[in-house]
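Could you have a look at this structure, given as structure tokens, before my questions?
Yeah, one chain of the complex is gone here, protein chain that is, but the others are all in their spots.
Residue numbering begins at 1 within each chain, and the chains themselves are lettered A and B in the order written.
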Amino acid sequence: MSLHIKHLIGLQNVPKEDIEIILKSTKKFKEHFQTSKEKLTDLSGKTIANIFFEDSTRTRTSFELAEKRLSADVLNFSSSSSSLSKGESFKDTVKNIEAMNIDMIVVRHSSAGIPFYLTKYSQSVIINAGDGAHEHPTQGLLDIYTIKEKLGRIKGLNICIVGDIAHSRVALSNLFGLKTLGANVSFCGPSTMIPRDIEKFGAKVYNNIDKAIRENDILNVLRIQLERDAGKNFPSIREYTNYFGITEQRIKNNNENILILHPGPINRGVELSPEVADGNNQVILDQVTNGVAVRMAVLSLLGKN
Amino acid sequence: MSLHIKHLIGLQNVPKEDIEIILKSTKKFKEHFQTSKEKLTDLSGKTIANIFFEDSTRTRTSFELAEKRLSADVLNFSSSSSSLSKGESFKDTVKNIEAMNIDMIVVRHSSAGIPFYLTKYSQSVIINAGDGAHEHPTQGLLDIYTIKEKLGRIKGLNICIVGDIAHSRVALSNLFGLKTLGANVSFCGPSTMIPRDIEKFGAKVYNNIDKAIRENDILNVLRIQLERDAGKNFPSIREYTNYFGITEQRIKNNNENILILHPGPINRGVELSPEVADGNNQVILDQVTNGVAVRMAVLSLLGKN
Partner (left out) sequence: MSLHIKHLIGLQNVPKEDIEIILKSTKKFKEHFQTSKEKLTDLSGKTIANIFFEDSTRTRTSFELAEKRLSADVLNFSSSSSSLSKGESFKDTVKNIEAMNIDMIVVRHSSAGIPFYLTKYSQSVIINAGDGAHEHPTQGLLDIYTIKEKLGRIKGLNICIVGDIAHSRVALSNLFGLKTLGANVSFCGPSTMIPRDIEKFGAKVYNNIDKAIRENDILNVLRIQLERDAGKNFPSIREYTNYFGITEQRIKNNNENILILHPGPINRGVELSPEVADGNNQVILDQVTNGVAVRMAVLSLLGKN
């Protein structure tokens, strides 16, 4: 089992067979670390640099854990700790890191396109851990894995992504990956948060959350960026919650079997009511658990290439 | 050899047999790392998260070293690096960390009771690395181990804890652990620093440091929190030093064999004179060395459960 892709920049152009290999490998790794404490050595002797130009506890930790569980040597860089503060260019910083014989680079950056740009002059395997509003492919893969784990399949399912679609890399990675596997993807949110040209991807748009709950098998509810969005993309947080917040009542009224995903961290009482955030429809902590396994799969498969 | 306890929250309710098992295991680990460079693998394949919501170089480093020497995979979290800054609740943060299949959590927090609270909803083994003014059990254990190493026993010894007892987690962990093993524990400090109801624990209180030196085998001298205490709990640092500072003269006049412990970092010239801080009565660096071994013992014993 080896992948066609050499880097993981986004799910937009990853062939179906590659996604399926990753999902199969994820299952194997998840079973391993839930049943065995035997240390894996898939990446022993390999060095991975985690270069995070944006803060992220959750994703960075998940990658770091995946890397250590595969016995890689791990180096962590953050923008504040890097030589960038001495005025060095981004390219020089990365070329210097790479000159230390780094095998793989996991990179997060606020600008879309940086991970792709790195593949052009770097010898290392590049894994995108989120670039601007472009893609966050391992998040997409862990969402897909979690849905398949819970519902047994992806093909033919109806999935609606709820929230600030326009600024979300999670939304795009979900869209591309899920469509490749044959799901029907739609979006729901205030019109100020839906990109104008989204229909070109063949995705339906809901303005009414109740209808979205009724007509879908899964909601992937995005995090509202409280500090950024309120007052700009909608009048107030209360209004967002009134129109788009997921509550037990809405689930009961419309679709009691709906599966709720959320990439975390949750704003309880904003995009999810506290009851839904801890309720039986959500699989949020499964997503976290699966995130480590999916990253082990990606790292191990690309590290072999 | 296995422990009755499943977590280490405090020494208050740890049975005598468990403390003795930990002390025996500590001796084994100390001998190992002083005589052999063979890498231990007791925790190979296990993941430990160090979650420090209060700064601590000393304790965090000691735990981290103990964990690495046992071949665990180690993740470090501090309050500043965590998703708490994105408004996530403490409980959500910990549940997320745990969802990554963490086996053990070492936690320090400014609020008493947080480690105990974690045992209620977490599947991981919880080790308290200091919670508010409650307990700091591995510090208590390393103090006990050091005393036993130097004086050959604990039972029947007279130990006086000197300083700000009211705000000290070290004082309580010493009290509980030492009493369980049959020592007589007393306290000495300005009356503003002694809790009013301390006699309920059967501990004698000294207001006079000379008398305390005369009547005890060991002083455990706490660190004065310069930034917090002076001007509030006593008129000035100079006055504290005059009344309660340990000097060579006081040792010579009262008890030349007194054993001096201090949890560090030392304020030279405040609670200990520079001569005492470097003198023959103190065993401060032995405490540091033993701290790593005691933490290896605790981690390895609880990790097996």
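Worth pointing out:
We take it that a residue touches a chain if its C-beta (ideal position, glycine included) is under 8 Å from a C-beta of that chain, and two chains touch if they have at least 3 such contacts.
Please read all numbers here as calculations on a predicted model, not as lab measurements.
Considering A:K95, A:H167, A:R214 or A:R268, the position touching the chain not shown turns out to be A:K95 (whole complex). Contact with the undisplayed chain is limited, among A:I21, A:L40, A:L75 or A:A166, to A:L75. Interface note for the absent chain: among A:T26, A:T47, A:S273 or A:T289, the touching residue is A:T47. Remark: the residues of chain A touching the chain excluded from display are 44-47, 71, 73-75, 77, 81-83, 86-89, 92-93, 95-97, 99-101.
Those residues of chain B that touch the chain absent from the view are 33-34, 36-39, 55, 57-58, 61-62, 64-65, 68-69, 226, 264-268, 285-286, 288-289, 291-292.
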